[in-house]
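Remarks on the structure that follows.
Note that one protein chain of the assembly has been removed; the remaining protein chains are unaltered in position.
Note that the chains take the letters A, B and C in the order they are written out, and that residue 1 is the start of every chain.
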Amino acid sequence: MSLALQTDGFDIASIRADFPILAQKIYGKDLVFLDSAASAQKPRAVIEAMTHVMQAQYANVHRGLYFLSERTSDAYEGVRDKVAAFLHAASREEIVFTRNATESINLVAHSFGRALLRPGDAIVVSEMEHHANLVPWQMLRDAHGVELRVAKITDAGEIDWDSLAACFADGRVKLLAVTHMSNVLGSYTPASRLAAFAHQHGARILLDGSQAVVHRRVDVQAIDADFYVFSGHKLYGPTGIGVLYAKRDILEAMPPFMGGGDMIGSVSFARSTWAKPPHRFEAGTPAIIETIGLGAAIDYIEAIGFPAISAHEQILTDHALKILSEIDGLRLLGAAQDRGGVVSFTLDQAHAHDIATLLDRQGIAVRAGMHCAEPLMGRLGVTSTARASFGVYTTLGEIDALAVGLRRVQQMFS
Amino acid sequence: MSLALQTDGFDIASIRADFPILAQKIYGKDLVFLDSAASAQKPRAVIEAMTHVMQAQYANVHRGLYFLSERTSDAYEGVRDKVAAFLHAASREEIVFTRNATESINLVAHSFGRALLRPGDAIVVSEMEHHANLVPWQMLRDAHGVELRVAKITDAGEIDWDSLAACFADGRVKLLAVTHMSNVLGSYTPASRLAAFAHQHGARILLDGSQAVVHRRVDVQAIDADFYVFSGHKLYGPTGIGVLYAKRDILEAMPPFMGGGDMIGSVSFARSTWAKPPHRFEAGTPAIIETIGLGAAIDYIEAIGFPAISAHEQILTDHALKILSEIDGLRLLGAAQDRGGVVSFTLDQAHAHDIATLLDRQGIAVRAGMHCAEPLMGRLGVTSTARASFGVYTTLGEIDALAVGLRRVQQMFS
Amino acid sequence: MSDSAELYQALIMARSRQPRFAGPLATFDSQGTGDNPMCGDRVQVYLRRADTGVGHVSRGCAIMSASADLMAEAVAGKSAAEIAVLSTAFEAMVTSGAQDPALGDLNALAGVSGYRSRIRCATLPWSALADALADDGEG
Partner (left out) sequence: MSDSAELYQALIMARSRQPRFAGPLATFDSQGTGDNPMCGDRVQVYLRRADTGVGHVSRGCAIMSASADLMAEAVAGKSAAEIAVLSTAFEAMVTSGAQDPALGDLNALAGVSGYRSRIRCATLPWSALADALADDGEG
């Protein structure tokens, strides 16, 4: 693990020291955590921000006229500014807090889908979507009579533009909902090109940024995204907090998703009116402590800086692709030109489950299964894969450890 | 504040020491926190449980085959058992995790409401509902064509049974959605009597336990509740986590609310099938850290014990009602026979906002406004109230401080 | 309590208790309303355009009703353009706490800047006035 702890301009030793969990031993071995794409570990700054609110500042937000509530409201609403800046949104009113990326997409499917799409309109997703960006559209289809179309991907794991064009040919598509980075193949999709394509065809675009936002600077205005979603917990923040970005005019036109406190204008038994966005979409007591934790996570990442993070993860990914491809009987899935720190593979000799269990006993955490992307498994001709994914704290040495571990698994199975 | 720190069999000094925030000074004054009904403060045990997950155990749940994920899944699912025991549910499968009580009610309105109620069916709420238990039913009414009826309350702030009976007279009511304790008047409603009444009339009952669950032992089987909801953050737990209890057969019959990972059986582009309850209703990465925090909050409360908590809060409430009623020009709202630790009032001389601001500068936190119960304000003939509410850490001395503070406010305004 | 004196100073207490411009005008050209759904505050503003006479009916806290009354006094006889300037200066003053000589008695509300959640109380009458000014009398 001492190998190449230091990549250029990136003080990995000090970054690792920021994550208390990395000092854990698993079955007496050093923890090699290669499952950040499922959920990332939390730096001390995030843990402390959450602890601080609870110890010194906590109260419910928005409606309290006293000191603690005002301070907590300021901190909560301050994170909205932070997220707006993080995504380079045009205004803070375009940032809606949700539980996770899944809820963000469901919110859009429900509010935009039922109110602004009409039966007969079509929605396009790609073959490499996470269930979170597929199932809500199926539910909308079944409830509301829209059509759901699937754009193919190439064998390399990139958008198949011919197939996409065919999906749009009849002019009925009103929404393209597509991942910005695949959680299985690591492929980045060309977000601004896809947005321009959708817009030329009179459709809106939703980008699932759950993976993408972790590895690179995202600029929703430069992309010209209509909707952009992500989860806090993959971005080194707490669970229970997610983000929906949507353009202001779209949010203004959308009815609420859930009803309750904080999202209303006025309420009478006969009839209620809605608050303006973003509050219209945040019913009830929000995830106050978690939102503040997300703010700390964004500060942490911004302090390292995306140029350094992207460069580091590029080195890791290149190294992983090279070293894993040298293992006989290992099949790497996907070969996109543009990819982030996620690598999926299968072994001829051993099933993904067996790989994960045997690596675990060496202290190495990888994910095995369908990765909430069952239809993609079918497309790839596999029933499951093993997946290693990288974060700011991942070292080249850990990737070497993975390769050594995989060879040991092969030995057992040969 | 030294006055009566000790009520019988209840070590309030040691309880207060468990809540780090209570040592804060506000504008140089001791914090007197009388807004627990909006959101309670967090004991060290909750803060530490959350910190511990993030420092030593964290990983995403359910799908990981490695050590950290297994441990975290066990801890997460363990809280389901804990909540089931806390509410005395018949099985753990009857406990669904949500963000808050508001989402729990929206889930029921959406999934039960759209799938199991038919246009023309009626829903009954009371005049003293929080917006969370009114607006979702209005939205369902407008989208789905059910009828929404309002049962009156008496001047004392109790359910008006004649009015309730009149609402049910035509046999079209299929759901009674009613608070178990008013967040404005403090009234407890007779939950099991209401449940029996609803059932005799062929209706289901949903109880909003957001306030009730904090002060007394709730037994959903003894009540025979069909649905019961509450929020973690009012129960000394973190934000971002709430609970929906529903009887097993009802949950089985309900379609999902949101779609995504973890709630599916199998997924293909053409069609997906749903997991069994409770997972069917928990799409995407759940609020893992917060759920574990809720577990710690329940342990904390159970260690004190509801008999002691209820007795303590009864003493506080009786004292507050007595001492506040001695203030000239102070009007107490509600006079239910059975009430919990929430007291609302108005002053002839000063508006609720002014009261809250002036008390704040004395370190006393109370809430002022409509308390997310705008229609109830109309019923009471006020536009807003000031509200003091009590928790396990509240002392008789703090209530005395409130009375002193209110007299000072009156002086300024006289 | 002494530091609250800064907010609840004599002029504000006096004007909330004995407002000079309370009640609808006998004749008026347009009307505007300010609502704060979070707390139930409501102010209605009546505007007579000829001399920019303003009357208000305030249902809410001392800050809000004093602000409405001081506003009515400050805008009397002013043009719409002058009112717009005044309104902007007022909002800046209650947000920053920095008194502005151009605001005269309105500066009594500077203390509200220290009470984040109360700023809205002070500005609500001004929203209602803007609403009245925008009202062309046909709505």
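The working rule: a contact is a pair of C-beta atoms (placed from the backbone, for glycine too) under 8 Å apart; a residue touches a chain by one contact, two chains touch by 3 or more.
Every value quoted in this text rests on a predicted model; they were computed, and no experiment measured them.
Q: With touch as defined up top, name the shown chains that contact the chain not shown.
A: Answer for the hidden chain's contacts among shown chains: A, B.
Q: Could you tell which one of A:Ala59, A:Ile95, A:Leu316 or A:Ala368 touches the chain left off the display?
A: Result: among the candidates, A:Ala368 touches the missing chain.
Q: In the complete assembly, which of A:Leu87, A:Leu333 or A:Leu358 touches the absent chain?
A: A:Leu358
Q: Looking at the full complex, which residue from B:Pro43, B:Gly64, B:Pro136 or B:Pro277 touches the chain that isn't shown here?
A: That would be B:Gly64, which touches the missing chain.
Q: Since one chain has been left out of the picture, which residues of subunit A touch it in the full complex?
A: 27, 350-354, 357-358, 361-362, 368-370, 374, 377, 383-384, 408, 412-413
Q: With the missing chain put back, which residues of subunit B would touch it? List them for me.
A: 62-65, 69-70, 73-74, 264-266, 275
One rule holds for everything that comes next: only the chains that are shown with their structure count from here on.
Q: Centre to centre, using CA atoms, which chain is the farthest one from subunit C?
A: A
Q: Using the average of all C-alpha atoms in each chain as its centre, how far is it in Å between subunit A and subunit C?
A: Each chain reduced to its C-alpha mean, subunit A and subunit C end up 47 Å apart.
Q: Between subunit A and subunit B, what's the gap in Å when you average each chain's C-alpha atoms?
A: Here subunit A and subunit B have centroids separated by 31 Å.
Q: Measure off the straight-line distance from the CA centroid of subunit B to the CA centroid of subunit C, and report it in whole Å.
A: Once rounded, the distance between the two centres reads 37 Å.
Q: Mind pulling the residue numbers of subunit A that touch at least two other chains?
A: 63-65, 69, 264, 266
Q: Would you mind listing the residues of subunit C that make contact with two or more other chains?
A: 37-39, 115, 118, in rising order.
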